[in-house]
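Excluded from the complex is one protein chain; the other protein chains are retained at their positions.
To keep things simple, chains are lettered A, B and C as they appear, and every chain counts its residues starting from 1.
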Amino acid sequence: MSRIGFIGLGIMGSPMAANLARAGHFVVGHDHKQPAMDRLVAAGGPGGRGRAAPSIADAVADAEIIVTMLPDSPQVEEVFADIRTARLRSAGSPAGLYIDFSTIKPETARSVAAAGAEIGLRVLDAPVSGGEAGAIAGTLSIMVGGEEADFDAARPVFEAVGKTFALVGPNGAGQVVKAANQIVVGGTYALVAEAIVLMERSGVDARAGLDMLAGGLAGSRILELKRETMLAREFKPGFRIDLHHKDMGIAISAARDAGVALPMAGLVAQLIAAARAQGYGSLDHSALLKVIESLNGTGAFNGQI
Amino acid sequence: MSRIGFIGLGIMGSPMAANLARAGHFVVGHDHKQPAMDRLVAAGGPGGRGRAAPSIADAVADAEIIVTMLPDSPQVEEVFADIRTARLRSAGSPAGLYIDFSTIKPETARSVAAAGAEIGLRVLDAPVSGGEAGAIAGTLSIMVGGEEADFDAARPVFEAVGKTFALVGPNGAGQVVKAANQIVVGGTYALVAEAIVLMERSGVDARAGLDMLAGGLAGSRILELKRETMLAREFKPGFRIDLHHKDMGIAISAARDAGVALPMAGLVAQLIAAARAQGYGSLDHSALLKVIESLNGTGAFNGQI
Amino acid sequence: MSRIGFIGLGIMGSPMAANLARAGHFVVGHDHKQPAMDRLVAAGGPGGRGRAAPSIADAVADAEIIVTMLPDSPQVEEVFADIRTARLRSAGSPAGLYIDFSTIKPETARSVAAAGAEIGLRVLDAPVSGGEAGAIAGTLSIMVGGEEADFDAARPVFEAVGKTFALVGPNGAGQVVKAANQIVVGGTYALVAEAIVLMERSGVDARAGLDMLAGGLAGSRILELKRETMLAREFKPGFRIDLHHKDMGIAISAARDAGVALPMAGLVAQLIAAARAQGYGSLDHSALLKVIESLNGTGAFNGQI
Partner (left out) sequence: MSRIGFIGLGIMGSPMAANLARAGHFVVGHDHKQPAMDRLVAAGGPGGRGRAAPSIADAVADAEIIVTMLPDSPQVEEVFADIRTARLRSAGSPAGLYIDFSTIKPETARSVAAAGAEIGLRVLDAPVSGGEAGAIAGTLSIMVGGEEADFDAARPVFEAVGKTFALVGPNGAGQVVKAANQIVVGGTYALVAEAIVLMERSGVDARAGLDMLAGGLAGSRILELKRETMLAREFKPGFRIDLHHKDMGIAISAARDAGVALPMAGLVAQLIAAARAQGYGSLDHSALLKVIESLNGTGAFNGQI
């Protein structure tokens, strides 16, 4: 069991930290919101495996493993700067492992890894998918970039918070795979949305049609899980458009950094940006359907079949 | 058991006709190629449930059910004109059912249905998915447009050639659903292709990355069945680019006829057109990967991670 | 001066026929609307150079030059069938020239040319640009496909209705150039629309910004003629979205027939389809701006600069 310093106890980080404490680790958490820290203490139980730290420095000072779960690249850079300062001050701190679960730019992940190496931190980028439900259940999928030895050292952490995890390449590779994942997910929503609009406006039984699609080569996890709610126009998140928009920004940046051209991703990014511009930022990403609908006016099937 | 007149004994039609004969129907087939008709006779066995007709007129004269499986809209229009003439000549022909399994424009399907009604033919549009393998195994998916009573009457035919089938709306609806299916399938290939190129050019282990995608919300039948062959650049069809290109033409027409705008479908259609223009028409549709690769030059990962 | 049979006296055809009569030609016109024919008679003046014919057959029977100006490919095919019948009946009719000013599919233009050759008609496809104003002023641009000798023979006609005209290739080539023209025009509107939305939502003085664009490498006829009306959201046609939508259908077909992939055109076609689906079919094509605005919600500049 390890001493873990955990920074970022938000919607995702909070249940992940709790799961680490339940798995027997000693988790010292820090967040700028007090209730988030109180929840960790409660989750840690009478054995005190959850503890709140008044600052980032306090959280990481004695940690064997440092974990962050933050909104975006700038926050990771800021928090890392604090981690760096804290580690440099406490000369005797154990040579440690730093796992960043945030979804950020591959480039930022690489530069944090390089900066970590300079102060004796072995860094893994480890973005997750599975959402809040997966974080609570401890069944996240984790895409890991870094060294194999470090990946092996991090296994107990991954096992406590996730169900599927794999090393997919050197530092930054986890973020690239997450970017690829978000391109495919966003694009599939857009395609399913177009299929729905085409069928509905053509006077077709869209439910029966989607059932056919779901059963054949067009089948996907999204059709399986979301076709009923999309047909019913229920867009309660789930994963918010705002977050997918952020992730598409990362994906487009990642493509640029890799020097690759991705026409589908370029269009998907703009459609998701439209969802946000239209005011649907806090709806589920399946609300991409509303963008395709808006392109096609408000009218229903025109009756001419 | 019915007397079935079957026009179009090609790659798909031939095994479908054979399955109908094996299921006990009497199938009189016609094709412009003699070997195709010989195969049907052989499949009909010693009981003579497969028979070759020298003309379309002979094939349909006494049929209770007429079936066509043809390449595209113009062929369906031509063959239907012959069917019409034949039916008008043989005044005593049974009031019949006409099932068109071809993938054609919804608009053509609707006009054939209207023209069929004028001569006492009840028409179903019933495009399939599942490819040659599905046709041989009798496990096709069938999307049916037409009247419910006619759909019920056609069940024995569908059961002999398919595994999943559903009535999805009035005439033309089967074709609309097939169009929607091809949009989603083509688009998913393009998205997976972009994911692969992004990962490979970023120095990521693309196999491990695709495994992660396949296991999460990005998961799809295509990732399940095709990721290994795509990574290995094996593009033996399967379903040819040429055919998917034809189907995207139908999909774009269907959107136009329905008065809907589908930006993703518009781009996917052009990417598939590019695959054909680049000379990959006879490869599997997963060869869309070659288009995304060509956009990105011939170079491999540039080593800068 | 020639005897001209003119079929299709609509918004474009009517002033074109009048200009031919004014230039000294004898124009026998036919249209399914009587007032259109009355206008031609009036335009022909006391010399009787404008005359109304009760049928297509009457209009073309004695014509040295046949001219059509029709909405789309099917109408050209129908009218040509009538022309063909009329010419076959009147055995002594002069070997003639047939100029089709309609904007139709290149493929249809080629098949009409081939069918014309069989009955001794030398055919030119000659789609125009310049709109109603250009038709009235006799300043149309004319893109001509066909044989050089026929192009030379048609010069007096082109000079009466147009200002710029050129032979751009064999039959069908005029239509291909018109298709290319509509791709560039539609695409430029979409680009200018995006420029406007970006500037306005960023708190920029869009008028001053467009002035800068118009004066540099981004400059275009569209920026020159339409930026003020676009900024003022005045979308009185001009050239209607419905017609540009029809033309994009031709352009996408032309690309398909030529075996080429055009990603920009594919997207532009869908954006124009969206304008129509949103109910803007009878507005000027510059109303593409409304589609880009709709993608971005109704809100104005958010004040955060």
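Going forward, a residue touches a chain if its C-beta (ideal position, glycine included) is under 8 Å from a C-beta of that chain, and two chains touch if they have at least 3 such contacts.
Model, not experiment: these values are computed from the prediction.
A.B. asks: Just to verify: which one of C:9, C:123 or C:177 makes contact with the chain not shown?
C.D. replies: That would be C:177, which touches the missing chain.
A.B. asks: Of the listed residues C:99, C:143 or C:277, which contacts the missing chain in the full complex?
C.D. replies: Result: among the candidates, C:143 touches the missing chain.
A.B. asks: If the hidden chain were put back, which residues of subunit A would touch it?
C.D. replies: Counting only subunit A, the missing chain is touched by 249, 252, 255-256, 259-263, 265-267, 269-271, 273-274, 276-277.
A.B. asks: Could I get the residues of subunit B that touch the absent chain, sorted low to high?
C.D. replies: Residues touching the hidden chain, for subunit B, are 263, 267, 274, 277-279, 291, 294-297, 299.
A.B. asks: Could you please point out the subunit C residues that touch the chain left off the display?
C.D. replies: That gives, for subunit C, the contact residues 106, 110, 129-130, 141, 143, 145, 164, 166-173, 176-177, 179-181, 183-185, 187-188, 190-192, 194-195, 197-199, 201-205, 208-209, 211-213, 215-222, 225, 251, 254-255, 257-265, 267-268, 271, 292, 295-296, 302, 305.
Definition applied: only the chains that are shown with their structure count from here on.
A.B. asks: Is the contact between subunit B and subunit C built from the same residue numbers on each copy (over half shared) or from different ones (under half shared)?
C.D. replies: Shared-number fraction above one half, so same.
A.B. asks: Averaged over CA atoms, how far is the centre of subunit A from the centre of subunit B? Could you give it in whole Å?
C.D. replies: It comes to 38 Å between the two C-alpha centres.
A.B. asks: CA centre of subunit A versus CA centre of subunit C: separation in Å?
C.D. replies: 52
A.B. asks: Whole-Å distance, subunit B centre to subunit C centre, using C-alpha means?
C.D. replies: The computed centroid separation for subunit B versus subunit C comes out at 37 Å.
A.B. asks: For subunit A, which residues are shared contacts with two or more other chains?
C.D. replies: Touching at least two other chains: 263, 267, 295-296.
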